[in-house]
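Scroll down for the structure; my scribbles are underneath it.
A single protein chain has been omitted; all remaining protein chains appear in their positions.
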Amino acid sequence: MVNTLSAGDHVLMYETGHFAFLWTRLAKALGLEAEVIAMPGEDETGIPNSWRHGVQADLIEQRLRADTGHSIRAVCVVHNETSTGVTSDIAAVRRAMDAAKHPALLLVDTISGLAGADYQHDAWGVDVAISGSQKGLMLPPGLSFNALSPKAIEASKTSTLPKAFWGWNEIIAMNKTGYWPSTPATNLLYGLSEACDMLLGEGLPAVFKRHRRWSAAAQAAVRAWGLPIQCADDALCSPILTGVIMPEGVDADAVRKVIYERFDCSLGTGLGKIKGRMFRIGHLGDCNDLTLLAAIAGCEMGLRVSDVSLQASGVQAAMEYFQSNPIPALKA
Amino acid sequence: MVNTLSAGDHVLMYETGHFAFLWTRLAKALGLEAEVIAMPGEDETGIPNSWRHGVQADLIEQRLRADTGHSIRAVCVVHNETSTGVTSDIAAVRRAMDAAKHPALLLVDTISGLAGADYQHDAWGVDVAISGSQKGLMLPPGLSFNALSPKAIEASKTSTLPKAFWGWNEIIAMNKTGYWPSTPATNLLYGLSEACDMLLGEGLPAVFKRHRRWSAAAQAAVRAWGLPIQCADDALCSPILTGVIMPEGVDADAVRKVIYERFDCSLGTGLGKIKGRMFRIGHLGDCNDLTLLAAIAGCEMGLRVSDVSLQASGVQAAMEYFQSNPIPALKA
Amino acid sequence: MVNTLSAGDHVLMYETGHFAFLWTRLAKALGLEAEVIAMPGEDETGIPNSWRHGVQADLIEQRLRADTGHSIRAVCVVHNETSTGVTSDIAAVRRAMDAAKHPALLLVDTISGLAGADYQHDAWGVDVAISGSQKGLMLPPGLSFNALSPKAIEASKTSTLPKAFWGWNEIIAMNKTGYWPSTPATNLLYGLSEACDMLLGEGLPAVFKRHRRWSAAAQAAVRAWGLPIQCADDALCSPILTGVIMPEGVDADAVRKVIYERFDCSLGTGLGKIKGRMFRIGHLGDCNDLTLLAAIAGCEMGLRVSDVSLQASGVQAAMEYFQSNPIPALKA
Partner (left out) sequence: MVNTLSAGDHVLMYETGHFAFLWTRLAKALGLEAEVIAMPGEDETGIPNSWRHGVQADLIEQRLRADTGHSIRAVCVVHNETSTGVTSDIAAVRRAMDAAKHPALLLVDTISGLAGADYQHDAWGVDVAISGSQKGLMLPPGLSFNALSPKAIEASKTSTLPKAFWGWNEIIAMNKTGYWPSTPATNLLYGLSEACDMLLGEGLPAVFKRHRRWSAAAQAAVRAWGLPIQCADDALCSPILTGVIMPEGVDADAVRKVIYERFDCSLGTGLGKIKGRMFRIGHLGDCNDLTLLAAIAGCEMGLRVSDVSLQASGVQAAMEYFQSNPIPALKA
């Protein structure tokens, strides 16, 4: 944002969850005019629909068509909402922008999506993507990445938001000779090189399949419990994490505490508008079927200890899924 | 053995499993006259009873009473049979020796038992114990330990079996000033110091309870499957590992291969007389309820994929055990 | 800067070297009106005096007295100039500001100074200090620190420079409960805890003495070579690094290349206005007398291989210093 925009610029941001919301807050803190759109309404328990579904590209298209003066400078969407476990169809957003013939930049947060969910920067026509080292790249936190389109670089030349550390110009210039404007986290760069070797050695299609398979097993478990999955649209369930909504009256954080203290398993908390309503099971990077089953077992025992009524065993359902769905490469 | 005995010495060895058997082979290789006793008979599937039960101290007492000339110089028993998951009552062996008023040394292998199962060198009157770094001490392989009674040290003064690297004399002399006769594995000694801090910080009684709890859950799982536990005596089931006997006609190693290749879980193979008949689930050291459940889940899925008929879900049984039996310290 | 200042704010920055210069550039990039002062003149070889001396507090006092309207909002000085090996007297800067009765904030860069050179945030009346993990704290790069005075926190409430990631408000609020607004570099925090234990275990006075002792030996070496030390004021030579000026006509980077390729020793390059004119020997953190002598030997051999005429052996001079000046704690 600081590289492509200027004070007071109008940006269209789609709220798919807490990280999209935090991005909006960040935009406002930077002095941008952030217009937030979202799927309207809420489910029967009061959770915003927008936090259970992906970006609705038609809402974006409609808004952009109305912006006949092209005051909107950028459209901001999150690829994989870490707070909900819902992915969004970025290609559809691009198509919507194109259909509206709108010149705004497309900015995408794929921090938790990269290297777990398919992401195609060029094919999807994204202008700026941001990601980090601590998710699918399996590294400690400490590296962040931008992928830029030529149009984004062009926009950066007229952007006037104050920036120093984050400024692309100097980074781009120094990267050409393998340097970095400030002290780089060299040890993480070695780790990144190793992570890339591992991921490319496996092949990205296999990496994505592996994550989708874990997601399918996690979904099977939650459905067996009879609990709602945070992602209400099956086709958009995140390959990276699965959100589990608690029955009304159950404090998700109290359940998480039991699971942590009794079973040594640390789950993601519900954030923002869904705090206390759900928890999150991660299934990404350096894990396997059994570590996911372990996490599901921790949840199932914690739910039972917390007297949450379950319809059936989620562990059994996930095991059945894994039994029936061998990792493709192992079929041969 | 090389420190307390001389060529041709008569030793009484009790075969509780493959590691006891290997010890016997080692004794013979060293030129000792190894007399092997064991519980007679076999179960209905042909597995020796002696590999499913602990040391029967009365057999030892009876044999020692018959040795009126005291030709037997040492009694050798394994504390925790890693090949079967059966522990033996070492204190009972000592009582048997005392009852027979026999002066033989008591030599105990507690390689896999130390720091997972209760072991009381002095109280149980053991003369020589041997252990290693790679089990309950949670270190890489590379350190081995002897605990010695004054009687064992006395015996070492007249022992004539050739020895150099293994010789106690020089080790005892140099240990007094903190040295070691040959280049020590310093890095493992740092690890040992840390492991001891961890174990003593937790408290050995808590460590032992923790392992017994895992064992109880593993037993519950195997019983739910309807499969026999290698240890036929409930009171002697090892806190450290659980052996699972396959139905006749099922190749345990074929099942292990499925579990390894499909579910990334490496189990202990059946050794020696029970090769192909059973596999072993370890539950020791730096693990927790969920990692054990993961292993059990791997077994259960592998058994099903291998078309082994199971009565019920072992994972569910283990989960129920864990739910109902919180770690004592967490009750408060 | 983004936390205490607003667009167009007037800041007084003292250029002691390249990192001070980069800070000025950063201030300008943020839209501040950066007024740079420096000691005037240059030495006989054209190196700015200001890059060979510490901050002259009287220049600051004079400028502040002239600022009767108090337009200057902050005074920015570097504590330990990593590009030159010159420290500055921060307490004197505070006294100058007090003498001028000027209300500007005092902002100090002690990135490379912390935990190597004495630094007294409260006693010296600093408002904001910035430091990092990768110098005296002996950690990989990845953590940065701010120390704040109440006055700085007060100023942050009216500061309007756009900020998000860097904003104190949220950090201060979340730190109270041990959290951080974004994903923290947890592994570095464990390292930081260990580093603090090490440093406080040794005692900061001993840590500072240790660094001053290394600096004295490095200075003795450079003087023996007959080469100028970048720091022209003996009392201000950095305890953390020593800059060595090459004779005119000698390319310092060519010498560094020889030292690197022939002797496997990587030295700091001359930066900015002194590029090619000098190189830097670091002596901080986890090193000892011998590693410093190794670096000095690498320099001495590299200088000789590069046909730089040396008056005497710097290695010998440094060795003599170390021989005559045992580490105080070892005297007893």
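Note that the chains take the letters A, B and C in the order they are written out, and that residue 1 is the start of every chain.
In the analysis below, a residue touches a chain if its C-beta (ideal position, glycine included) is under 8 Å from a C-beta of that chain, and two chains touch if they have at least 3 such contacts.
Nothing here was measured: the structure is a model prediction, and the numbers come from that model.
By the touch rule given at the top, the unshown chain touches B, C in the complete complex. Interface note: of B:68, B:158 or B:186, the residue touching the hidden chain in the full complex is B:186. Across B:46, B:103 or B:162, the residue that sits in touch with the chain not pictured is B:162. Only one of the listed residues, B:49, B:134, B:291 or B:323, touches the absent chain: B:134. Within the whole complex, the absent chain has one touching residue among B:142, B:247, B:276 or B:326, and that is B:142. With the whole complex as reference, residues 261-265, 288-291, 293-295, 297-298, 300-301, 304-305, 313, 315-316, 319, 322-323, 326-327, 330 of chain C touch the missing chain. Even with one chain removed from view, chain B keeps its contact list with that chain: residues 2, 7, 25-26, 29-31, 132, 134, 140-142, 161-165, 167, 183-188.
The criterion applied here is as follows: only the chains that are shown with their structure count from here on.
Contact topology of the protein chains: linear, an open path with no closing contact. Chain A has its Cα centroid nearest to the centroid of all protein Cα atoms in the structure. Chain A and chain B have CA centres that are 48 Å apart. With centres taken as mean Cα positions, chain C sits 59 Å from chain B.
None of the residues of chain C touches two or more other chains.
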